[in-house]
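Can you keep this structure in mind? I'll have questions shortly.
Of the protein chains in this complex, one is absent; all others appear in place.
Labels run A and B following the written order; every chain starts at residue 1.
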Amino acid sequence: MAALEPVLTAPQSKGHLSVARLSRWWYVACRSKQLGTKPIARTVLGVPMVLFRTSDGRPAALLDRCPHRNVPLSLGRVLGNGRLECPYHGWQFDGTGRCRLVPGLCSEGSGDCDDVPGRRTPAFAVRERDGFVWVYPSADEEPRTEPPPLPHAADAGYTTVVRELEMESTLHAAVENALDVPHTAFLHRGLFRGNGERHEIKVVVRAIPRGVEAEYIGEPRPPGLAGRLLSPSGGIVEHWDRFLLPSIAQVEYKLGTENHLLVTSLCTPVSDFTTHMFAVVSFRLRVPGSFVRPLLTPVAMRILRQDASILRVQASTIRRFGGEQYMSTEIDVLGPHIWRLLKQAEADALPASEETTTLRELRLAV
Amino acid sequence: MAALEPVLTAPQSKGHLSVARLSRWWYVACRSKQLGTKPIARTVLGVPMVLFRTSDGRPAALLDRCPHRNVPLSLGRVLGNGRLECPYHGWQFDGTGRCRLVPGLCSEGSGDCDDVPGRRTPAFAVRERDGFVWVYPSADEEPRTEPPPLPHAADAGYTTVVRELEMESTLHAAVENALDVPHTAFLHRGLFRGNGERHEIKVVVRAIPRGVEAEYIGEPRPPGLAGRLLSPSGGIVEHWDRFLLPSIAQVEYKLGTENHLLVTSLCTPVSDFTTHMFAVVSFRLRVPGSFVRPLLTPVAMRILRQDASILRVQASTIRRFGGEQYMSTEIDVLGPHIWRLLKQAEADALPASEETTTLRELRLAV
Partner (left out) sequence: MAALEPVLTAPQSKGHLSVARLSRWWYVACRSKQLGTKPIARTVLGVPMVLFRTSDGRPAALLDRCPHRNVPLSLGRVLGNGRLECPYHGWQFDGTGRCRLVPGLCSEGSGDCDDVPGRRTPAFAVRERDGFVWVYPSADEEPRTEPPPLPHAADAGYTTVVRELEMESTLHAAVENALDVPHTAFLHRGLFRGNGERHEIKVVVRAIPRGVEAEYIGEPRPPGLAGRLLSPSGGIVEHWDRFLLPSIAQVEYKLGTENHLLVTSLCTPVSDFTTHMFAVVSFRLRVPGSFVRPLLTPVAMRILRQDASILRVQASTIRRFGGEQYMSTEIDVLGPHIWRLLKQAEADALPASEETTTLRELRLAV
């Protein structure tokens, strides 16, 4: 669409950079509770959007630029009739982006103005589910898919905590980091892993529909603070790391039949080097959730902030050098697969298969 | 002129932007009272200038770069002999830009140095009138025009107030805003218009010499605070909005024979996206000026700051998208005409006519 072209082609980066721009996928724009009676501004894949609720309470998303004099509609207000009013000249838009009133314009009658095409502002498909507002950043297009469900997020047997963090990082680097095991012993030394002796475990990497998964077999309970909270008595854990296109990183832990922890990081590429992360932590534990939650949350946030900090200096170094120059080993278990999937999806060349197949087995010392 | 080329061609913007660069016109550089015994720096159309007063008290304007080692002359001082001294090596310049002394240089004799061409700094034509210092930002060129007079600015029957504001905005957007009626009911809601019911009035648009004018006929006194101050008893106003090339926006109100208000906004394009506005407010009212002034000034400044704020987000959105994409209606009365005049002037293709002709009539609800 011509109106968006300048946003998407204006290069925010150059050279050899692991930047993928998948515009025909769903991304979380905000949490449901963040969208009330006022319009809010969000940016997805470099596209500025205004979100607001129409008179039926449903969320709508428009390009955040009034077609009249190009000021952000997000600085306006939502009227009682559910229309969004531009703050500059009061043009009114409905949830489909159609201009319904040009105040002061007499030549077209006293009521709503005609549906002049140039007065529309592009609209984006929106869905609200599981407490999140999802957008589809390809303007004026009806998606053929729906946003994914969040397992256990609405399950009464589980405690669910949501935290947000903005990473100054490419989507790829943020997702790789969220699913990377080896860094935890160093970057999060003492918090997560890295306190005691090392154990050699087995890793199975599998292709899954629109994603990739690594299963860690024979992993002892992580010795750090987080592990001790989850399982004071130790034991073997079951552990899966998953990437789901376009931007979901999921970590699942099971300790016996009682303890189940699922961290689903919904990542939104704000721009090439900014990734907004909504971390959905759902757990059912031997100990009550209300007891664990106040202990676990600060530790989890500290881990997330350490990740945000290393991702920021990584992005800054990459930009300084004009691109990445990565040297991977086999224990960079998922990163290269994530990159391959992103590039395949960008080229609209994803494998059609819905089956799960084993890609590789390897050993890793944790 | 080669020395200026880098300044003028270094693009501060790209794409489809309503930026006009009219370098052969007069602009206000500063108020007379701002130019005392010290040199000051001003930028007009991207050209850095130093202004100072020579020994006869007359203002001079030079390119703000010493030809020797390229430091800004505006950081130097004015000597007793009326010359401007560079702060680095003490080179002395007169008001014409000629270097009159290179301290320490023996080979050329003990007195003033010869007039070596490469030691000149480009100079700009300057005029001082009505309390303003005007410059002509085309270096070393004698203008064939003079700065315009300011009606009533020196009229004893009028009270005149001058206020300054820097707009982060193109010249075109700032001038269109200053002469735009429909936005006042929304952006300045309660202050200016927009409090009560709407009235349909007639607008006549006229071409005037080097400008365009709109006359508003049948307009009731604006219901907002500003209107109530001007005319507590209501009544019909006479109202003209005028644009005069290259950068003057003038709003004139008459209420009966007693009340006359003239707001002349002298705009200076500092750079493509920065416009410095000198608002000259002259009025003669039924109530004493000394009574109105302290009431009117804060309201006027609040209106100007609201304009500056919306212009800033407009400019930021335009830059983010790489250019404007405006959808005008007929009640964007002057904006498109202003743009046409700016482009005609830039192409040196202004119509020669000195006559006033009606361009269009329309109706507008205010």
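Convention: contacts are C-beta pairs under 8 Å (C-beta built on N, C-alpha and C of every residue); 3 or more make two chains touch, one makes a residue touch a chain.
All values reported here derive from a predicted model rather than from experimental measurement.
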Out of B:Gly36, B:Pro103, B:Gly256 or B:Pro351, the sole contact with the unshown chain comes from B:Pro103
Touch with the omitted chain, as defined above, among B:Pro67, B:Pro246 or B:Pro269: B:Pro67
Considering the whole complex, not just the chains shown, which residues of chain B touch the missing one? 3, 6-7, 10, 48, 64-65, 67-72, 75, 85-90, 102-107, 116, 118-119
Applying the definition given at the start, please give the residues of chain A touching the unseen chain. 15, 173, 181-183, 185-187, 198, 200, 310, 313-314, 317-318, 320-332, 362-366
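The definition used in the following text is that only the chains that are shown with their structure count from here on.
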Distance between the CA centroids of chain A and chain B (whole Å) is 47
